[in-house]
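As you look at this complex, bear in mind that one protein chain is not there, while each of the others sits in place.
What follows is subunit A.
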Amino acid sequence: MVKSTSKDAQDLFRSLHSAYSATPTNLKVIDLYVVFAVFTALIQVAYMALVGSFPFNSFLSGVLSCIGTAVLAVCLRIQVNKENKEFKDLAPERAFADFVLCNLVLHLVIINFLG
C-alpha cells in the first residue's frame, strides 16, 4: 500500500515536471513571481510568530500586499495564457495594463494602511 502510494507520488511528480517544462517562458516568469510573493508572505508570518502581531495593521498590510500581488499575477497569467479559450480576444497588453492598475491601487492602499 505504501509502496504503491510512493510509486504513485513519484509518477505524479515526474509527469507534472515533464508537463510543466513545456509551458512557455513568459508564464514561467509569472509563476516565479508568484512563488516569490508567497514566499515573502510566509517569511512575514514566521516573523510575526516570533515577534508578536503588534501593530496589527502593519502586519496585515505586509502580508496582504504579498498575497494580493500574487493573486493578481495569477489572474494575469490566466488572461495571458494562450490555452484559455475564454480570454482569446483579450490583448495581452490590456491584461498587463489591468494588472499594473490593480497593483497600483493595491500598493496605494497598503501605503495608507501601513501606519
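Please note the rule applied: contacts are C-beta pairs under 8 Å (C-beta built on N, C-alpha and C of every residue); 3 or more make two chains touch, one makes a residue touch a chain; residues count from 1.
The rule is short, and it goes like this: contacts and distances are computed from a predicted model.
Name of the non-displayed chain as stated in its UniProt record, restricted to "NADPH oxidase 2", "alpha-amylase", "Guanine nucleotide-binding protein G(I)/G(S)/G(T) subunit beta-3-like" or "dolichyl-diphosphooligosaccharide--protein glycotransferase": "dolichyl-diphosphooligosaccharide--protein glycotransferase". The set of subunit A residues touching the chain not shown comprises 5, 8, 11-12, 15-16, 19-20, 56-57, 60-61, 64, 67-68, 71-72, 74-76, 78-79, 83-84, 86-87, 90, 95, 98-99, 101-102, 105-106, 109-110, 112-113.
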